[in-house]
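Other chains of the complex are left out, but the ones given are in their true place.
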Amino acid sequence: MTEHPERSELLQSTLDQYPGLDVTIDRLREIGHDYWARGWSRGTSSNYSVVIDRNPLKLLVTASGKDKGHLAFNDFVIVDEFGNLSPSDQSKSSAETLLHCSAAIHQNAGAILHTHSKWGTVLSEHYAPLGGIQLEGLEMLKGLEGILTHESRVWLPIFDNTQDISALRAEVEAYWRENPSKKCWGYLIRQHGMYCWGSELSEAIRHMEVLEFLLECLGTRMSIL
Amino acid sequence: MTEHPERSELLQSTLDQYPGLDVTIDRLREIGHDYWARGWSRGTSSNYSVVIDRNPLKLLVTASGKDKGHLAFNDFVIVDEFGNLSPSDQSKSSAETLLHCSAAIHQNAGAILHTHSKWGTVLSEHYAPLGGIQLEGLEMLKGLEGILTHESRVWLPIFDNTQDISALRAEVEAYWRENPSKKCWGYLIRQHGMYCWGSELSEAIRHMEVLEFLLECLGTRMSIL
Amino acid sequence: MTEHPERSELLQSTLDQYPGLDVTIDRLREIGHDYWARGWSRGTSSNYSVVIDRNPLKLLVTASGKDKGHLAFNDFVIVDEFGNLSPSDQSKSSAETLLHCSAAIHQNAGAILHTHSKWGTVLSEHYAPLGGIQLEGLEMLKGLEGILTHESRVWLPIFDNTQDISALRAEVEAYWRENPSKKCWGYLIRQHGMYCWGSELSEAIRHMEVLEFLLECLGTRMSIL
């Protein structure tokens, strides 16, 4: 991760404005390679973002259609709170950018990660009729921020897949509004994959590892019964 | 991938003729290592090719019987549209070279990849009585060129295995002729493995990751039911 | 594993006192990366320790909440026989430190490893009603210290999970007291994971690989029946 190929003028001026952003980009590139190697981000699927400013909101998010196993330093773009490129003369951002903005705004997320793992895909279909997956009794739950005992119950909601991202965003936000007392660390999109987040990137990474592990345990248990 | 052991005179003159081919060969070597490590190309199985010329057709294809986890710079040969070595004083090309030529000619493929994964092997047997596998409803389908929604239906045909590659080629081409309106991204050979392709190498790689992932999801779903 | 970032004064004086400890720390960092990569230590779960002194007992143990895939040289603390930080001005030690002390004292362990693998999680739940898992007939058993034939029977006890580590420690020690003739190489905590140990670090590593492999075989056998 030491190679920093030629940077656009825009990228360079953004890096100058946000000290430490180059380190964050390298971490996202490394995560991309890890997730791709594990089979969580194959075929250019998935997207990752970090909040780089709050007033007004600015996110750095993966550009559309990039190979997550080999992210280059230039494979990221800057978007505003409406998911619009800011400035506009950048590569296309991920089609699902609005879901990142949504979690940044309504869940106060500092980093948002999205994967397409086999368990996320298979179990989101299996449990779709129940509207979500109840996770309980597992020590690993304590890796989720605010969970202090394995005796907790965590609800991972599942939303139907759609290509209308604005509609999906509205559905997710409606769920949050209607369940104000239910803490939410992430959600599944049916036959699609996982979204999760954290107050900062390291927490988002931890949450993704925890949620994917819990799905893997659930699926593995089903495979032996 | 920085070591380029001694190159034959032929290889060197080919490299001189086709600028950038050395980078492509290194990418194929890297793919070989990745696929071998994932268990998609074990025991010297599999073969990979790229089109390097169209008029007349010339393919660079892996030589026969090479360890895909440790491909050397010299482990590739040049063949013509009939799958014959061109020039003829090269190592033997892969026994299945004709299937590569066929996809290059009839599907306008710029790169063709073949794997022997466990899911390709097991599911090609399981679904052989149906003649193929219907893939639908999965977001990952959008990684296939031309697919814009998860609501698409993709048909992955399965052909019986045979050591008569000319006969197999004829059967594949007959399928394409008889199904002109069915877009085809790849196919399975029964108890053998996957062929897929793309207009260029990066697209072929993406298609392989997508198709293998979809098979893995299908097999995983079957393992929990 | 060659980077040794700035060391605290305490760490440096400890390293001066215990020659070879820097090599041990690097080995623990490498184990962390291996276990994390295998999915045994995801989401900052797991903890590892080595005994560095016996009179009085001193353990080097992973600090609380660290990413096991990227352990830094400073991510370890020193605790005494009661699990208290010694000296006290260090980062928080792992919440389960008492279980490490317990194995060091009562099983004469020189190194203790704890993992959260999928099989450890799933099978600890499946076999909890039996109180443990009987492992027998497998050649791999011979990797456990003192086992000379595959015809041996090894009992891997399972304890209910609790956030009261003192209570869990007492339960584990009661089991050891009540079963003085049953050699114990490790145990499972229900829906939580594996603890195992060895007279020195290399033996603990061997025991973990053996026990995790035996669980994987058991789970795999269940998945095909």
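Going in written order, the chains are labelled A, B and C, and every chain counts its residues from 1.
Criterion: a residue touches a chain if its C-beta (ideal position, glycine included) is under 8 Å from a C-beta of that chain, and two chains touch if they have at least 3 such contacts.
All figures in this text were calculated on a predicted structure; none of them were measured in a lab.
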> 3 identical chains shown; how many in the complete assembly?
Replying inline: 4
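Definition applied: only the chains that are shown with their structure count from here on.
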> Which one of the chains is closest to the middle, using the mean of its C-alpha atoms?
Replying inline: A
> How many degrees of rotation carry the C-alpha atoms of chain A onto those of chain C, rounded to the nearest 5?
Replying inline: 90
> Once you find the CA centre of chain A and the CA centre of chain C, what distance in Å lies between them?
Replying inline: 32
> From the C-alpha centre of chain B to that of chain C, how far is it in Å?
Replying inline: 45
> Residues of chain A that touch two or more other chains: which are they?
Replying inline: 223
> For chain A, which residues are in contact with chain C within the complex?
Replying inline: 137-140, 143, 148-151, 202, 205-207, 209-210, 212-213, 216-217, 220-221, 223-224
> Which bits of chain A are touching chain B when the two form their complex?
Replying inline: 39, 42-45, 67, 116, 118-119, 121-122, 125-126, 161, 163, 189, 191-193, 219, 222-223
